[in-house]
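This report concerns only the one structure given below.
The other protein chains are all here in position, but one chain of the complex has been omitted.
Order as written gives the chain letters A and B; numbering starts at 1 within each chain.
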Amino acid sequence: MEDFLLAFLNWQIVQEAWPILWDGLKSTLALSAMVVPLGIAGGIILAVLSTLPSPWVRWPLRVWVDTFRALPPLVLLIFLFAGLPFAGVDIGAWGAVAVGFFLNTGAYYGEILRAGIESVPRGQIEAARSTGLTSGQTMRHVVLPQAVRNVLPDLISNTLEVVKLTSIASVVALPELLFQARQAQSVTYNATPIVAAAVVYFILLWPVVRLLSRLENRQLASRR
Amino acid sequence: MTGWERFTDSFFNARVMEQYLPKIIEGFGLTVILALLIIVAGLAAGLLLALLRAFAIRPLNWLIIFTVDLFRALPPLVIIVLLFFGLPSAGMELSGFASTWLALALVLMAFSEEIFWAGITSVPKGQWEAARSTGLGFVATLRDVVLPQALRLTIPPLTNRTIAITKGTALASVVAVQDILGAAHGAVSHSYNPSPLTMGAIAYLILFFPVVVLGRWIETRFAWKR
Partner (left out) sequence: MSPAPIVDARAIHKHFGHLHVLKGVDLQVAEKELVFLIGPSGSGKSTLLRCLNRLEDPSSGSVVVDGIDMLDKRTDINKARQRIGMVFQSFNLYPHMTALGNVALALRKVQGLGRAEAEAKGRAALDRVHLAEKAETYPLQLSGGQQQRVAIARAIALEPRVMLFDEPTSALDPELVGGVLAVMRELREDGMTMVVVSHEMGFAKAAADRVVFMSDGMIIETGAPAEIFANPREERTRAFISQIERH
C-alpha cells in the first residue's frame, strides 16, 4: 500500500510537477478554446448546407459527414501531421490539430445541428417568410436559435467529448495536459503526474458530466 | 515529377502498399478483435451496473454514479496511458492491448450504464404497478416488463455511443499495439512513405463506414413514433 501511494499519489512529486502540469492545463484550455468554435463553425456550415433540397448537395454531404464520423480522429490527426509533410504541406502540430478537429468534430456538430433544424416545425419557417424575412434571416433568427435549444444536451455532450479529445494532441507532441504529464513522469520516474493530470481532468469536467446526466435522463424520458 | 505524380507517389505508392498490405491486414484483425472484446465487456458491465442501480441501495448507487461519472469525465487516452505507463511503477503490468481493452471497456460501461438507466427510469410507474398488482415480483417485473421496453428505447443512443467509443481502438497505437494505426504508422517510418497511412485510413473506412451508416438507419428505424 505504501509503495502504491508512493508511486501514484506522491504529494512531493505533485508539487515538483505542478509547474509543468499547469503549463499543460493552460494549453489544454487554449486548445479547447480553439477547436470547439472551429468544430461548431464546421457544424453550422454542414447543417445549413444539409437544408438545401438538391440531391447533388445532400448525398455528397452525407458521405462527407459519415466519412469523418467513421475515421478515428487520431488516424486523421496522424495523417495530417505525419503524412501531409511528404506532400510538401507541413502545417505543424497546432495546424494539424486545428484541421483535424475542424473535420472530425465539425461532422458531429453538423449531425446534431441538422437534427435540431429538422426538429423546428415547418410552420415556423413559413411564418417567418410570410413576414418578409429572407431565407438567410429566417435561418439565423428563427430556425437556428430554436434548433440549438432543442438539441442543447447533445451539443454540450459533444463539447465535453471534444475537450476530452484534445488529449490526443499529445501524440503529435503538442504540450497539452497529458503530454506534459508524460514529460513529468519521465523526469520523475513516477506515475503521480499522470494521476494528477487525471484528477485535473476530472475536476474540470465532472460538473459538465453531472449536468449532462440530468439533461439526458429527461430527454430520453420525453421521447416516449 | 509533376505535382500530381509526386502526390500519388507519396500517398498511393503501389510498391510500398503491396509491401505493407499484410501488416495492415494483421492490424485490421487485431482492431476487430479489440473492438469486439470492448463491446462485449463494456455493454455487459454497463447493463449489470444499471440493473444493480434499480435495486436502489443507497451507498451502492453512490458508488455506481461516481464510477460512471469518473469514466465519462476522463479522456480515454488518459486512462490508457495511466494503465499502461502508470501501473508498472506500482509493480503491476498490463500489455498495451489489455490496457486499451480495459480502458475503453470501462468507458463504454460508464456510458452504457447511463443510457440503460435512463431507459429503465423512463418506463412509466404504471407499468411497474400493473405488473406488481398481478403478483409479479421485483425481478420478474424488471426482466419481463420494464427491461424489454427500456432496451428498445436505448438502442439508438447506445449504437451511436458504442461506435464512437469503439473507434477509440486507434488509441492503442499510442501504447505500441500493432493495430491498424499502429501498423500503418510504423510502416511509414520504415518506408519513409505515407502510403501505409492511406491504407490505414481506407481500412478504418472499410471497418467503420458501414457501421456508421447502420447507426443512422437504426436511429430512424427505432425512432419512437407514438
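Quick note on the criterion: a contact is a pair of C-beta atoms (placed from the backbone, for glycine too) under 8 Å apart; a residue touches a chain by one contact, two chains touch by 3 or more.
The model shown is predicted, which means the values in this text are computed figures rather than measured ones.
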Which displayed chains the hidden chain touches across the whole complex: B
Among B:29, B:88, B:137 or B:210, the residue in touch with the chain that has been omitted: B:137
Touch residues of chain B, complete complex, unshown partner: 124, 126-127, 129-137, 140, 144-145, 148-149, 152, 226
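Just so it is clear, only the chains that are shown with their structure count from here on.
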Chain A residues within the chain B interface of the complex: 3-4, 7-8, 66-67, 69-76, 78-79, 82-84, 86-88, 160-161, 164-168, 170-171, 178, 181-182, 185, 189-191, 194-195, 197-198, 201-202, 204-206, 208-210, 212-213, 216-217, 220-221, 223-224
Chain A-touching residues of chain B, taken from the complex the two chains share: 6-7, 10-11, 68-70, 72-79, 81-82, 85-87, 89-91, 114-115, 117-119, 121-122, 124, 153-154, 157, 163-164, 167-171, 173-174, 180-181, 185, 188, 193-194, 197-198, 200-201, 204-205, 207-209, 211-213, 216, 224, 226
